[in-house]
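Below: one structure, written as structure tokens.
With one protein chain removed, the remaining protein chains of the complex are shown where they sit.
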Amino acid sequence: MSVTSRRLRTYAAAALVAGLALSSTACSKSDDSDSGEGGTVTVTLQYFGTPGLKEAAEKFNSTHTDIKIDAQNMGELKDFDPKLTQWIATGQGAGDIVMLEEGNLQKFLLEPKGFANLFDLGGKDLKDTFLPYKWEGGQTADKKKLVGLGTDIGGLAMCYRKDLFQKAGFPTERDKVSALWSDWAQWAAKGEEFKAKNTGAAWIDSATSVMQPYIMQKSDTWFYSKDNKFIGDSNPIVKQAWDFGLGLSDKGLTAKLVRWNPDWDAAFKKASFATLPCPAWMTGVISGRAGAEAKGQWDVATIPGGSGNWGGSYLAIPEQSKKKKQAFEALKWITGKEGGLEAYKAAGAMPSNVAALDDPAFKDSKNEYMNNAPTGQIFGASAKALKPIHLGPQHQNLWEKVFEPQMQAAESGKSTSAAAWAKAVEDGKKLAAG
Amino acid sequence: MTTAGISTGRGSKFKLTKLDMKYSPYLYIAPFFILFGAFGLFPLIYTGYVSTRKWTLVGGDKGFVGLDNYTELFGDEKFWNAMFVTFGLFLVGTIPQLLLALLLASWLNKKMKFRTALRMGILLPNITSVAAVGIVFGFIFADRFGLANWGLDLIGIDPVSWRQHRWSSWLAISTMVNWRWIGYNALIYLAAMQAIPKDLYESASIDGASPTRQFWRITVPLIQPTILFTVIISTIGGMQLFTEPLMFNYGQLNGGSLGEFQTISMYIYQQTFELGTRYGYGAAMSWTLFILIMLFAGINFAMVRRSVKGSTT
Partner (left out) sequence: MTAVTTRPPSHRQAVAPSGKKRRSASGRLWEASPLTYVCLIGAVVLSAFPIVWSFIISTRSNEDVYKIPPPFLPGGNFIANVTRLLENEEAGFLIGLTNSIFVSTVVTLSVVFFSTLAGFAFAKLRFRGANAALLFIIVTMMVPTQLGIIPLYILMQKLGWLYTLQAVIVPFLVKGFGVFMMRQYAMSAISDELIEAARVDGCSTFRIYWNIVLPALRPAAAVLGLLTFMETWNEFLWPYLVLNDDTPTVQVSLKLLATGYYTTDYVMIFTGTAMALVPLLLVFVVFGRQIIGGIMEGSVKA
């Protein structure tokens, strides 16, 4: 019972009490106080993946003094989406601006009360600055509420590895490569030719990679009819794409990889497959994974079928935000011409803003990593030919959590195509019914 | 118990002391009961309540639905798959774990140098965090560049797609679990072994019993209560297995494309917080699991009681 030990105990007790009192405020990255020095208002922007929004926000911050954007990367979509759903439902936790993936957008449009109406904040005037389908896409069905403004779209191309094409005796120059396939059947036939040359690489990374471009090109619906009924079982194009994809793996043309897994990453390093359907944002993914030593080995050709879209997103302002006015100003800039171009420059995210698409900075742009391919031209052309597709409320989950895993199971030979399809349809119905 | 209550009071202080002695014990145990009640017991019991309601994150509490959630659960293939995985992983994760722990403990139960260092060495996995170690093991069991497949290649075995099969994913996950818990259990067994009088062994060796025979005939029966104790602890832990299979699958809740290693905790989490956010259904699953664990632990507990009564310690 020395003095020191008693004092220690007292300190410990004091620390405990202080700690409990502090715990509500301590060590949080987000800043709740509205204004920092000099009347600057900071708005938080929560995004997932690498859409180039961080770089766009930095540019914004360097040119604006009254508003600052704190751009926060929330990790993967699959982690972010459940959290965002919770935040919107509970009215706490969300930032002032949040990114919505088009596959999840319908879910929020059907229950839009968690979001501010951008029409009321001055969004009405922006109509003609966006691609029409993207503008329409951010509104509720009754056209009374504008929830989101478009950021990137995923105009499609086909990326290919030049060194593997050369090994197989294929042309490597991008126009000649584009001429190899005008539709998917030709592309698949080329794949069989490629396989016969025994390069040691597969033709494509996985059977599931063709689903998105294939369906997006040939249909205006996927799992849902336009009145949001589940039609994943009866929509012929879905089954057709499924059979096409698994047909590829039956012929041994796929590397049977799972996207976003470390093994997929490793496959880029090891040049394990020759082609990859490439939405604009995928070029950033490739360069990040294949690394500096593969610079110039990847190139961009046109996609079989000529157009299409894979992914794309919107930015919205949650109703819970206390800085809607400033958030809208920031949002307007980010989705505007300058913001769009900045994001494109940083991450290859293709803008949906018309002025940005027409700007030479986009139109004449080349991708240095992808062998200086004129990506602006290639993706721009694909975007113009694009037909909008209706994705229902649970689209993203239906694809990522139900159909894709079953398709992977069939691809790996654990399940037959028929059994996997039956299971996917059964589970899909259940999920869609909620 | 004790006789701390001796009246020593003089005058007014007497009353105060009496009050203090009568009520302060309640004051001292109250924080535990209040906090545990509010954040431990209440949620657990309330789970039973939520399980009888249609309750979603977005829609809120939509009222009483009786046993509908349970009826659905009994017809839910994925629930049963997750149950199968959980019990299966429990078995392949626990039995070798406890056997190896016994073996380790018997090695440690000797006179030796560097005693503390060796004990610390085998306890090391237990103090590390599951999330961190899960990441490391996720890479060890990567299909195309992982250490495990490299090792197999060295001895001429084809690489394994670890996440594609039930057996391979279970092997990898139970390796993680075993790695983490063998040392801990070994120390517990060691403590029990040290309580066994050494002369029992001496007489046995005079009778000509081999060390192996002594181990199975003396050591194991005498530490049986401890073994059952570890079985209960492992049961409770094993039934709630979550982080290892999650990190093994790079943070995805589906446990393989066909749910080959989706445990019941992962399925509950997925159904409640990822897909559909159905609190009612998730609660029904939690409650079912709770009852199963209690049943399991109860059976084990009864066995402990019986063996304690039967043994001499």
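Per-chain residue numbering starts at 1, and chain names A and B are given in the order in which the chains are listed.
In this section, a residue touches a chain if its C-beta (ideal position, glycine included) is under 8 Å from a C-beta of that chain, and two chains touch if they have at least 3 such contacts.
Since this is a predicted model, take the numbers as computed values, not measurements.
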Q | Omitted-chain contact residue, chosen from B:T52, B:T226, B:N254 or B:Q270 | A | B:T226
Q.
Touching the hidden chain in the complete assembly: which of B:L73, B:I95 or B:I135 does that?
A. B:I135
**Q.** Selected from B:L102, B:I122 or B:V177 as touching the chain missing from the view
**A.** B:I122
Q: Check each of A:G284, A:G336, A:P351 or A:G428 against the chain that is not shown and name the one that touches it.
A: A:G284
Q: Pick out which of B:I218, B:V231 or B:L275 touches the chain that's been left out of the picture.
A: B:I218
Q) Where does chain A touch the missing chain, residue by residue? A) 1, 5-6, 9, 12-13, 15-16, 19-20, 22-24, 26-30, 48-50, 72-77, 79, 83, 86, 90, 92-93, 260, 262, 265-266, 269-270, 284-285, 288-289, 291
Q. Where does chain B touch the missing chain, residue by residue?
A. 1-6, 8, 13, 17, 20-22, 24-26, 28-29, 31-33, 35-36, 39-47, 49-50, 104, 107-108, 110-113, 116, 118-125, 127-133, 135-140, 145, 147, 150, 179, 183-184, 187-188, 190-192, 195, 198-207, 209, 211, 214, 217-218, 221-222, 226, 229, 232, 236, 239-240, 242-243, 247, 250-251, 265, 269, 272-273, 279, 282-283, 286-287, 289-290, 293-294, 297, 301, 311-312
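As a convention for this text, only the chains that are shown with their structure count from here on.
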Q: Spell out the residues on chain B that touch chain A in their complex, using ranges where they run on.
A: 56-58, 138-139, 142-145, 161, 163-165, 250-252, 254, 257-258, 273-278
(Q) Taking the touch rule as given, give the residues of chain A at its contact with chain B in the complex, in rising order. (A) 76, 78-79, 82, 85-86, 89-90, 111, 258, 260-263, 266-267, 270, 397, 401, 405-406, 408-409, 412, 414-415, 431, 434
